[in-house]
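Quick one: the structure is below, questions incoming.
Note that one protein chain is taken out, while the other chains of the complex remain in position.
So, subunit A:
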């Protein structure tokens, strides 16, 4: 595919979009927010006493080669603001999101954005097609609370853009904050944002991953791998190990953490090894009561989920996609380092690994009787 034909396709698509009826400019205060890269989220109020606002964000699209594993596998990515996933935007229900989407002339592809949280025009996709060297401003009203995926959806190439990195999350909080099943307020001390991507990297005859000098040259081979529906990598935040080791998440015993997990393309099932989901919005929408005490929660492809957990024990936790093949072999693993005091009541190693002692059960010597 040549760049020219791609651009022409986008131009034709733009002509087909009807000009929508324009509503009056909402007379609301404006607020501009600087986005931050995942797994972090820009500062925000969890509940607000203020009235609705127009919240302005700006994202710049970046096409770039990235490394996606420790073997140095190179990948032609397309990203919102340079990160996989794109940054999280947080607003409150009733606010307006006003996004300036920039496609710099250094890029080669047309792009756009489809907000699952927005209403109409393919989630904004039909109104945001930008060629390299263009920008667009879209405003939409956040009428439903929850965590929602956004992703690129250009004509004829939607899945390729999504599995190349172009997805992210919007969180629309209820104005009075999160609540448990009984309507009691819930708060978090930290928020972590995990974006999962399934990646499809072509291999050569020897089975080695191929690299390409440009996005366009990677297209047909990549599409062939995509059509087999078997990803070569399943990663959190853009690469194997993006959230482990030196990049592991941190928390303290007693802290409550909200983990938002998005997957724009494919089903996944987060699980916190050694912990739980105290309150989980599995479908990600805060108007529904959260489920309690989950072990694993299901994130439908094309959606985001939110799980609230208060850490009770120190140590290293693994946060995985509990298809463990995808976690251990393909990369879908994060770690949380939790500092604090250990509770022997919750767990204790009664006797360490050692030889099998016939007739001995637990810590009680044979022949003794528990009173």
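Note that in this section a contact is a pair of C-beta atoms (placed from the backbone, for glycine too) under 8 Å apart; a residue touches a chain by one contact, two chains touch by 3 or more; residues count from 1.
Note that contacts and distances are computed from a predicted model.
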Review point. Which name from "SufE family protein", "ABC transporter permease", "Cytochrome c oxidase subunit 1" or "SUMF1/EgtB/PvdO family nonheme iron enzyme" does UniProt give the chain that's left off?
Key: "SUMF1/EgtB/PvdO family nonheme iron enzyme"
Practice item. Would you indicate which residue among A:30, A:187 or A:208 is in contact with the undisplayed chain? Key: A:208
**Study point:** On subunit A, residues whose C-beta touches the chain left out of the figure
**Key:** 70-72, 206-208, 244-246, 248, 273, 313-316, 318, 320, 324, 327-329, 331, 333, 335, 337, 339, 342, 351-355
